[in-house]
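This is the structure I want to talk about, given as structure tokens.
One protein chain omitted, others in place.
Should a chain be cited, it is by its letter among A and B, assigned in written order, with residues numbered from 1 in that chain.
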Amino acid sequence: MNRPENVSGPAPPRELRLAQIQPAIEVRSLTRRFDDFTAVDAISFDVQAGEVFGFLGANGAGKTTAIRMLIGLLAPTSGEARVAGHDVRMEADRIRRRIGYMSQRFSLYEDLTARENIRLYAGIYGLSDAAIRERTETLLNRLRLDSHGDTLVRSLPLGWRQKLAFSVAMVHEPEIVFLDEPTGGVDPITRRQFWEMIYEAAQNGTTILVTTHYMDEAEYCDRVSIMVEGRIAALGTPAELKAEFGASTIEDVFVQLARPTAEIAAGMAAGSAGTPTSRTMPSG
Amino acid sequence: MRTLKFLLRKEFLQIFRDHTMLRLMIIVPVVQLLVLSNAATFEVRQARTYVVDLDNSSASRGLVQRLVASGRFDVSARSSSMALANEALLSRDVSVILNVPADFERDLVRARQAPVQLVFNAEDGAGAAVLQSYAARIISGYAAELGQLRPTFTTLEGATAAPAVVAAPRIDLRTRGWYNPELRYYDYMVPGILVLLVTIVATSIAAMNVVREKEIGTLEQLNVTPVTKSQLIASKLLPFWIIALVDLTIGLGVAKLVFDIPMRGSLLLVFLAAVLYLLAALGIGLWISTVAETQQQAMFISFAINMVYLLMSGLFTPIQSMPTWAQWIAELSPVKHFIVIMRAVLVRGASIEAVQVPLIALAAYGAIVLTMAARQYSKTVG
Partner (left out) sequence: MNALRGFILKEAHHILRDRQTLTILLLLPLAQVLLFGFALRTDVQNVRVAVVDAAPDYATRELRGRFDGTTVFEVVTTVPTSAALPPLFERGAIDQALVFGPRFAERLANGDAAELLVVTDATDPNTGSAMQAYATGVVQEYERELSLGRATGTRILPQVRMRFNPTLESVNLFIPGLIALVLTLVSALMSAISLSREKERGTLEVLLVSPLRPWQIIVGKVLPYLVLGVINVVTVLLAAWLVFDVPFRGSTALLFAECLLFIVTSLALGVLVAAVTSSQRTAMVGSLIALLLPTTLLSGMIFPIASMPAWLQPVSNIVPGKWFILIARGIMLKGVGLEHLWRETLVLAAITTLVLVIAVRRFDIRLESS
């Protein structure tokens, strides 16, 4: 799969835009310990505004812990991080107004309708009644959900629910969106549509930090970081990483990094010999 | 405030959409009130009595007749064998044995006193004790009656009795049962059971509602929005606060219309107490939701807490009969204070001055428990 044509075409040169603005996310030696276990071990990176930043790693590598610190759900043990220019420790309240979040667990209320879910989150973010009405219609229209606006989310197909969840996370037009494994369990076509939505958001200037299990999705990102055992083992554009590790796909890069440490190496190696795309990583 | 409006709208949408839960919260409490109020009584109805009358005299027959006439005892078997009577008691065919020994009438006349034996099946404890006090009253009444009729006896037996002493010291004893002179159980139990039902809604169901969002993951989603902890807590507790008050209102209506509870005091005072009490109850519910990870745990913890609170609250058994240490624990239970207020205001017509101590206690509990629970919530969730 390649980057969808229709959204990447008419944009101004991305590199130019990225260079001008201060980083959307700045992370310096961010660390989180749980008792003796260090889940995130002094990671540092910047994410530029408007960038699509991929966060890769095996289960338990520390991705979710890192994200939870950035969005203010978890206090860091040490280190610093600034999101949208605000300190995660001191200004979590200000950060919350400017970010969106979609978690791997399902974040919509299944016993509410699509319309009610949108209205709830739009209301929480302080949109005016008129704006809520207008946004709701636009969103439903764009998702081709017009006729299902009053259907309980429970009764919608998984793919639609996931796209709706993304739209809800974007309802207040946040500067930065955190997506924690947003495409788990959906079919390839829906995944492609989902990534089109991500690009459209990035096109409009939204910064996106996304974690994923799908190695082919990593290729869509502007830059990728690969976490192994709480540390960032590699960081760069997909092309840079492939060149650095002499690999043809990001999946190969990942396998090389993970091999020495994880027991899953054997399973990964066996799996990677098959189709190089769309493989999920085994959990470990 | 605007944020809270949206959160509340969502809560109510969810509550009204879940018909099963709605029924459980509104209709079931009413049914429970109707049924449980009838079940929770120590009132003694007719006791099946086995009569072993070995005297078979006019005096012994008179005694049996008085017992039956009281409406409390009902002769369901008689024979002259104590062994048979015991057997009937063992297999629960009767619950009382009245054994009148031979020579009962003769002893009464000659010695002016005679024994009778009463054997109760004390399996039911409280019931037996009440029954015994009824029997004692009837028997002493009968004895007094016989005493006045003494001349008849003397002629009957042909013996002469000493003339009654004119100056015998007498106490003219009168008893009054205030506030509930007809000893109606409903007046006592219905306000208490109402408290029980309202408590379940405010603690268990509220706690399970919060934990459910935790389980599904939507709580985390709300935690990354600008919604503050206090807005979130308010949006979770307010609906159940309102539903519990609705339950209370319906319950009071049922209490008045079906059970004819007197309601001597001010209903406004009852609601004031309820408003304060529910803060404490919801605080406990909120605290449970911080401790529990699953709905199952939430239910068990709230069950364990409610059980201790309700049993120690004087709802079913008198607090004054508890040992002192247990009374102190009861003092720490907001349930106890609310029940005290409900009974005092509804049945005794107490004014706000009369219940100011428990009222202040409730307000203090509400403030302390809710603050602590909210703080604990902010610390552990998110």
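Quick note on the criterion: contacts are C-beta pairs under 8 Å (C-beta built on N, C-alpha and C of every residue); 3 or more make two chains touch, one makes a residue touch a chain.
If you're wondering where the values come from, they're calculated on a predicted model, not measured in any experiment.
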- Message: Could you tell me which displayed chains border the chain that was left out of the figure?
- Response: B
- Message: For a quick check of understanding: of B:12, B:271 or B:303, which residue touches the chain that isn't displayed?
- Response: B:303
- Based on the whole complex, identify which of B:4, B:344 or B:370 touches the chain you can't see. B:344
- Item | Contacting the left-out chain in the complete assembly, out of B:121, B:221 or B:235 | B:121
- Task: Over the whole complex, note the residues of chain B touching the chain we left out.
- Result: 20-21, 24, 28, 32, 35-36, 38-45, 47, 63, 89-92, 95, 108, 112-130, 132-133, 135-137, 139-140, 142-144, 146-148, 150, 162, 164-181, 183-185, 187-188, 204-205, 208, 212, 291-293, 295-297, 299-301, 303-304, 307-308, 311-312, 316-318, 320-323, 326, 329, 340, 343-344, 347-351, 353-355, 357
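As a convention for this text, only the chains that are shown with their structure count from here on.
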- Task: Could you pull out which chain B residues touch chain A in their complex?
- Result: 2-3, 5-7, 9-10, 13-14, 17-18, 216-218, 220-228, 382
- Message: Under the definition above, what is the set of chain A residues touching chain B in their complex?
- Response: 71-73, 93, 96-97, 99, 101, 103, 105-112, 116, 119-121, 123-126, 178
